[in-house]
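Next up is a structure, given as structure tokens.
Removed: one protein chain of the complex. Kept in place: all other protein chains.
Moving on, here comes chain A:
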Amino acid sequence: MAQQMDNVVDQVAQLNAARSLVLGDAAFYPQIVNGILPIVGASTRLELRRWGANFLAETFASPMLAGAQKEQLAPNVLQTIREILELPETDTAVLQSLVQTSASLYPLVFRHVVNHPQDTKSWETMSAIKQDILRRMDSFPCPVKLCCAKFIQRVVQVQTPGLISDPRRPEQNETSLAVVPRNHAVLSIPNLEAESSGLLDRLLGVFQEETSDALLVNATLNCLAPLIRTRQSIANKIINAVLEFYPAKHVRPPFTPTVRVSVKSMERTARALLINVLKKNPNHPLAGRMQMYIERLMQSRLEVTDDASRKRGLPNEPTDGLDNAKRARLNALPPPMLKIPPMAPGPASFDRLFTLTEDTGLSSFDVKQLPIDLVLKIVVPLLSQVHDSTLAQAVDAVRTRYQTITKDQNLQRQQQQRAAAQDDDDDDDDDDDYEPEYQPMDVAPVVSEEASAVAAEVADLQPELVSLGPFVLPQPPPLTEEEAGEIGRSAVARVFGMLNAAETSPAPAKGQSQQKLGFARLAGSTFDRDAWSVLLARLATRAPAGLENDQQAKGDAVRRQTTIADSIRETLYRFILEDFRGRLNIAIIWLNEEWYNDRIQMKSHANQRDHTEDESEPAVPLNYDTWATRLLDGFLTYLDSRDIKVLVRFLSEVPEITIPITQRVASLAKDPERVNLCVQSLMYLIMFRPPAREMCLNTVEDVYQTYEESRPAAGKVLTKWRPQSKALEPAANDAPESSEAKPITPEP
């Protein structure tokens, strides 16, 4: 026994020596291979079979041994392999090596048979080995299965047409289906192609498994590159199969570290394969999809497997002992907790509120005894030394105290009020029910009542705002009327200030917003210049409506001076005249408001009169006429002959044309330069303002008669609009006779 064992050991030693020989010089391979085959054959010991299989795998993989020599060695070796496989062999290492050898042998034998169709035996043996491997592949242990996958890849590579680099020198062409003659005695091209197609499907089947075996997937991925590169006809099929494969989808939770390693490896290998393909052919038709796939893989990797950062974190300790600056400060002590005593009993006072010390001597000390500069000298350095957190604690303490006091006092006050309200209830209910209602504007509100209401409101607010102690503002001294007027005027002045400020606001935006708002707009909702002018106009017209009546009743003498409305009007008037061309808009707004207010007042007054059956005298002061003529007078003198647009706009947009207005316009004709201005504006009114047509025609007639210079222009207007005018007769003889000529009598 021992001798036999020694025998085996010796044999292996001898075999190793032989291997060293061929590694040193490949020329000895034929000799050695043929020599060892009987030693390591099917019936020998496991050690020897292992050694033999390993050696054969090495031999037929060796780049040092020429293909032709391998081809010559192949038949004998094939027989040995077949015999070992049919033992049946069960040792993984032996099987692994034998499948590797077969994979290396397959192209050699294939080529041999292509060139020697008569050697059917070799092909039969090779086919038998192939069938045996393919049949048993699924039952083989994992390492052998991996080699089987590689074997399949080799078979597919051989049995798919490849490139013929040079048809004249067949011995240089790569072994593939393309080198098989069509009429080969043994090899049938269609059969071989069909077989390889089936095997390719089997190979790519790993990508469709429910649960992926990372080893098999990686092994497959890593052997596909040569197929893609050298076998055009199946390259796209392979790439598509890879593109359909998402490693993260083929694993099941739980995601153990092992699963994570597997998924990551499959993703990286798939990526490596596609990058390899892309590098070889950047213009590949599937390049875009491959790029997308690679990007998607990168993303899924971040999501599924790489929960931990791939970069190394900071070292736990500084690499040298010197960089203390970077260390967290661990020795800094937290400041001591401040001891906050409860607030001293008794009524709350600021003194008690802020006293945080329990030392009676300290708390009774009056700091006011010290001179101020000494206090400063003490306090400033002290503040800089106080610890942040101590200060925060102290402030918090005072704040808490303050909030508690406030809450208590509020509670007390509410209770008191409730008690007081109950008392009131017992006395009378009327007072309590009082609710200020909206007052119609013509009913003068009782000022004192309003004031008391405001006072009540302030009183209501007081406990909320000032909760430290009861404090009641003294009643303000009653305002004299002058003072009130003064304050009112100053308020108005401020609104005018707004008007000036708003004037600079961008014009286009304003125009746009106006257009959009249209009739639905609310005055003063946009806060631009127009809004403010509307506000002012209404302040002047509507707000004091009714008050004036009251004051009128008191006495006409004081009225003009005191009414705030008139002061606003005066200011507005001046404001507009300052730049009447630019502020014509405001003038129009104002006059419209004025006119409207007059109408409303007249109407309500009429209603009242019906009610009260009063005397019929109109007691309403009308402002429109006064101010319209005043305004016109104001700027008429400054109008220049080219200001036709300004004048026409004013005349067309004011709500009502009155005879005084037309007279003012007619007066323009005094100036020979402005005759046309006068006639044209009147003509505009005649054409486009039918209610004022008659009035204006009369004015034109008057102008025609009064001013010589106006005749050519005014004559045309008259001949068109009032051809029967008598005024025309003396001047234009050929003009048709006018039936009716009215001498214009200016109104007083």
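As a convention for this text, a residue touches a chain if its C-beta (ideal position, glycine included) is under 8 Å from a C-beta of that chain, and two chains touch if they have at least 3 such contacts; residues count from 1.
By definition in this document, contacts and distances are computed from a predicted model.
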item	value
UniProt protein name of the chain not shown, from "Ribonuclease", "Mitochondrial import inner membrane translocase subunit", "RNA polymerase II subunit A C-terminal domain phosphatase SSU72" or "Polynucleotide 5'-hydroxyl-kinase GRC3"	"RNA polymerase II subunit A C-terminal domain phosphatase SSU72"
Contacting the left-out chain in the complete assembly, out of A:Ala53, A:Met126 or A:Ala214	A:Ala214
Touch residues of chain A, complete complex, unshown partner	1-2, 4-5, 7-9, 11-14, 16-18, 20-21, 23-25, 28, 31-32, 35-36, 38-39, 44-48, 50-51, 57-58, 61-64, 90-93, 100, 103-104, 141-143, 146-147, 150-151, 153-154, 214-215, 218-219, 221-223, 225-226, 256-258, 260-262, 264-265, 268-269, 272-273, 275-276, 279, 308, 310, 312-313, 319
